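What follows is a structure written as structure tokens; I'll ask about it next.
A protein chain is absent from this complex, but the other protein chains hold their places.
In this document, chain identifiers A and B correspond to the written order of the chains, with residue numbering beginning at 1 in each.
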Amino acid sequence: MVNSGSIELETRGHADTHDVTAQVQDRVDVSGVRSGLASIFTSSSTSALTTIEFESGALDDLRRALDEIAPQDREYKHNLRWHDGNGHSHLRAALLGPSLTVPILDGQLALGTWQQILFIDFDVRARTRSLVVQIIGEA
Amino acid sequence: MVNSGSIELETRGHADTHDVTAQVQDRVDVSGVRSGLASIFTSSSTSALTTIEFESGALDDLRRALDEIAPQDREYKHNLRWHDGNGHSHLRAALLGPSLTVPILDGQLALGTWQQILFIDFDVRARTRSLVVQIIGEA
Partner (left out) sequence: MVNSGSIELETRGHADTHDVTAQVQDRVDVSGVRSGLASIFTSSSTSALTTIEFESGALDDLRRALDEIAPQDREYKHNLRWHDGNGHSHLRAALLGPSLTVPILDGQLALGTWQQILFIDFDVRARTRSLVVQIIGEA
């Protein structure tokens, strides 16, 4: 069985972080899948998905690391060509990746106690984002 | 068909590395799936999965790179809030990611000759870890 859904988010960009765990679990509940996979995907080249303990300390630490790996105020070839100022956003998104797959056991996302699903938007302006949530498995 | 299983590991933390390829292949064998996907997931925010040539040189190089990107002896906001000393562990885990999906062809994980499934535990103490292995596909 495959169940397709989406999660809509209003984001501010600049490494804006969103805990989407509850929304993904809602999609699992709606699907009726008890055993399978939840695949979450951001259809964008300037945002990414991973898991983290969603608390302000760990989020700040992640932002600092990405600021160091891909600082905003640096010369990017992407910016020289396109003048949209989000070269660092593209780089960060490519490094973290757009997809995350989480197992479903007994109808629940098999996350750890201190582990949440993080969506992070690296773009330089507010946007409406849509995540694709594909649930695949057995009722 | 969905087959759910797990792999239990005793880990020492501090970027302790484990080759779990044989255990995942065991799960594939038990499932009877001949064509599909093996999705491996660590239900933790201080450990991660990827693939690597599992030999001591490449593993040392990976540890050095992560020591540089996220040194243990640095100030982390996570540590200032929670005093558990594993801010660098959270950061490394978020950057590498908790999930890995490997295709199954003719009942075998479609890995390269020099490619193994790496579980790496970044926490600062010994733990018992449980990986979720979800096999999905056709017999």
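Keep in mind that, in the parts below, a residue touches a chain if its C-beta (ideal position, glycine included) is under 8 Å from a C-beta of that chain, and two chains touch if they have at least 3 such contacts.
Bear in mind the structure is a predicted one, so any value in this text is a computation, not a measurement.
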Fill in the blank from the handout: The one residue from A:14, A:78 or A:125 touching the chain left out of view is A:78
Exercise for the section: For subunit B, enumerate the residues touching the unshown chain of the complex. Expected result: 35-37, 50-53, 55-58, 60-62, 65, 69, 95-97, 100-105, 110-112, 114-115, 118, 136-138
Practice task
Provide the residue numbers of subunit A that touch the chain removed from this figure.
Solution key: 1-2, 4, 37, 39, 41-45, 69-70, 76-82, 87, 90-91, 93-95, 97-99, 101, 132, 134, 136
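Basically, only the chains that are shown with their structure count from here on.
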Problem - Centre-of-Cα separation between subunit B and subunit A, whole angstrom - result: 19
